[in-house]
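Step one of this worksheet: look at the structure below.
Missing here is one protein chain; the remaining ones are kept as they sit in the complex.
Chain nomenclature is as follows: A and B, assigned in order of appearance, with residue numbering initiated at 1 for each chain independently.
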Amino acid sequence: MITQMLLRNHDKKVLWFALAILAAAVLVPLSNLLLPAGNPLHVPDHMVPLLGKYLSYALLALALDLVWGYCGILSLGHGAFFALGGYAMGMYLMRQIGPRGVYANPLLPDFMVFLNWQELPWYWYGFDQFWFAALMVLFVPGLLAFVFGWFAFRSRVTGVYLSIITQAMTYALLLAFFRNEMGFGGNNGLTDFKDILGFNIQAGGTRATLFAATAIMLALALLLSSAIVKSKYGKVLVGVRDAESRTRFLGYRVENMKLFIFTVSAMMAGVAGALYVPQVGIINPGEFAPANSIEVVIWTAVGGRGTLIGPIIGAVLVNFGKSIFTAAFPEFWLFALGALFVATTLFLPKGIVGTLQQFAKARDERKVAAAKEHAYQEQAAKSAGEDGLASAHTQAAE
Amino acid sequence: MYRTIQIFLVALCLIISAFATGARAQEDIRPLVDALGQGGFPQKIEAVGALAASGDPKVAEILGLLSDGKLFAPKTGGAVFLETDSGYADVLTGAPVTDVPGNLQKIRLNNGLRGAISAAMSQLTLLSPDRGARFAAAQDLLKEANPENLDLLNSALAKEQDAEIKATMEAARAVILLKTDASFEDKEAAIATIAARGNRDAVNILNAAFSSAPADLQPAIQAHIDGINQKLAIWDVVQNIWYGLSLGSVLLLAAIGLAITFGVMGVINMAHGEMVMLGAYTTYVVQQTINSAAPELANFSLAFAVPAAFLVTGLIGIGIERGIIRWLYGRPLETLLATWGLSLILQQTIRTIFGPTNRQVDNPSWMSGAFDFGGMSITWNRMWIIVFSIAVFFALLLLLKRSKFGLQMRAVTQNRRMASSMGIRTPWVDAFTFGLGSGIAGMAGVALSQIDNVSPNLGQNYIIDSFMVVVFGGVGNLWGTLVGAMTLGIANKFLEPYAGAVLGKILILVLIILFIQRRPRGLFALKGRAVE
Partner (left out) sequence: MTTVKPAALKTTNSILYLDGVSVSFDGFKALNSLSFVVEPGELRAIIGPNGAGKTTMMDIITGKTRPDEGIVYFNGEVDLTQKDEADIAQLGIGRKFQKPTVFESHTVWDNIELALNRKRGVFATLFYKLTPEDKARIEEILETVRMTARKDDLAANLSHGQKQWLEIGMLLAQEPKLLLVDEPVAGMTDAETTETAVLLKEIAKTRSVVVVEHDMGFIRDLGVKVTCLAEGSVLAEGSIDFVSSDPKVIENYLGR
């Protein structure tokens, strides 16, 4: 049933975009591994994990867009789900180090030996298995989102209140993960990974594969999001965003609607974090910082919330800009980021993609209006027919 | 009667000897000083005693030099010289001496000599005319409680006029008495004297004395220990409440401006923390300016900093409202993002101008130090910040309830369109309301500069807490903010001893998140149709 849903009528643009991402999943690794370093099309070694990082950020932004753009829930705590997914992956990678750590303890990670711990805490069990860690990548952020959302949505905490308590949530987690007693490496976090699924994490081939995995995941998430958004459920979500009480009075359980998308979105964010960690090589409590979560919001806003392609473009563009800025004029990055926040909200509230769509729509409408002048009566008579239905659907998708 | 006479006689002797020593000329102690360089250790110990007995004001300094190993004498005995960076000098006058004997060597010390020096020093400082020195010496004695000092202490006690020092000395005497074989009554009195101090030190002293005390004295000691512990437990609670109020007042200052912009205008100002930070930097600039232009006013620089900070941040606030926020009314989430961006810009601006490191803002003399209140010590700066925050709170309340501006502000809050058609310039009310909120944040910055590091990140540390206060207390009601701030402050301080500072904070956050589920609009929420 789910595959059937995934293959359902997608918007053409989204489909093309997903294909483009899949193409990148193939082309970037190939170019990196096969082309000689001098070739103008060669992707240099350091670029591969960097691009992978951008794409995992894009996945995070897409996840946020599902709740913010489509359901009106501005989460300022999505960085927490991302970081939890990252920690789950990091725990797997830590266990893979085995006796190759500085203290050569076959079971305990170095930081635990350093803290004089004698045995592995219970919540580290199972993380030596990849399948278990992968499950936890989905489960832990999903569970947190479910519990948090269950409380928040049932008692109808909305708007800025919700934003503030999501921020408090990630802040509390930030403080918690800084503590050594938590057993997640304190403020150093988890790092010094050696291999993943038996492959050396530093090797070119592994890095290229990780990039490909990220791109494929992103494409899949894009299709999944598109399927969700285009379903009747997606329309209900937009209804909740625009007129929550109307949705309620139509008999929809708004809290359940929100809870489902919030949980799905948190799981997506967790996957993004899990893909991020092996490519960046570290996960530490800094990822829980409220500032990080707000930055995700701006990627989404710049690209265009309420569109599926927007957040992906926004995340890649802003982070690409960040890489350039922090290398060339590190002093000015915060000015630029701050200005981006202000300028986007003031001048580009729909984001890049949203604004482009608006232009395109205005152009189409002018054309249609001209056509309508001639055939208004005909169209009115015909409108109950087949083509009217189809166009209703394509329009709703945007 | 006999005791009185004895004390009188001792006092008389001391007075006479004090007069005598005062009358003696400086040169009179030169032989005594030179004696330090002669003979073996027993002779030297005697010489130290003689020096101390002379009562000359220079003696303490000389003994200090001796114990530091700065004094030299010929191997064969003779005049003592002071070693300086460039050669030698006269010990008494400090004048350089060039023709020194060839066989100079450092005057060596052994433990006996060191003990003699230290005893002589405490004797000298106990009788020193400087109050601070005497107090320090008395406290040292209380800590060491060496029975050898008993006589010295007795004589000092007889002379002492200052009540605080006298109490310390009496306690020291009591502790010493417990170590000697004084009579049962004396020891009982001594225990009472110690117990009267009523602090943790007293408990420690009594605990230490407990085992060595005679059996018939032990119940009394135990009773005193229990009594003090009980009192201390009560004071602990009082102290926690005080710390909580102190933290609460800081939260109140930081949150009250936010309560205005959020509660009255519905605007989430993420740059609020940066307004606090700017207020702190204004304090720094004002202080620097006054220190260089009019140092005699340095103690009152805060009096200039408060209005300056209010004006600076208030004007910046009005600028922000006119420039950014007014375009975003009705879109609270966008306002949140834009003001967050603004906070990044403000932080980086300050970092560029003042550098990323902490700036030193001095406490004026009337805000430094502490005083004792019952079983706890209260620092003046915390005290003044509580007073300040309460003053700001009530001034604001008065402004909102009694002034024309406050009336207009409340009118706009309740019904913007109606207010506007009544001739109220709602855009200006908005601008000034935002300016007021920001200005109060600036004043909070002045207060925070006194207890926290003034750095570009100052505001970041308070923004989430302030939001919690506003959300917890409820929007649109200043009393809610007051109660919210104080409750969170006190709850934090009560959780800290059990859970630790970090875990306590996490607990508070979790509790607030849960609380919001129960009461989504805070403690003091508006009800009815007006809410929608």
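Here is the rule we go by: a contact is a pair of C-beta atoms (placed from the backbone, for glycine too) under 8 Å apart; a residue touches a chain by one contact, two chains touch by 3 or more.
This structure is a prediction, so every number in the text was calculated from the model and none was measured.
Summary of contacts with the chain left out: across A:P29, A:G142, A:G239 or A:G351, the touching residue is A:G239. Although one chain is not drawn, the whole complex shows that of A:N200, A:S231 or A:Q358 it is A:S231 that touches it.
On the side of chain A, the interface with the absent chain consists of residues 1, 5, 228, 231-233, 235-236, 238-239, 242-243, 245-254, 256-257, 260, 379-380, 383-384, 388-389, 391-392, 395-396, using the contact rule stated above.
By our rule, only the chains that are shown with their structure count from here on.
Residue ranges of chain A in contact with chain B, taken from their complex: 74, 148, 151-152, 154-157, 159-161, 163-165, 167-169, 171-172, 175-176, 178-179, 290, 294, 297-298, 301, 331-332, 334-335, 337-342, 344-346, 349.
The part of chain B that touches chain A in the complex is made up of residues 268, 324, 327-328, 331-338, 340-345, 347-349, 352, 464, 467-468, 471, 502-503, 505-506, 509-510, 512-514, 516-518, 520-521.
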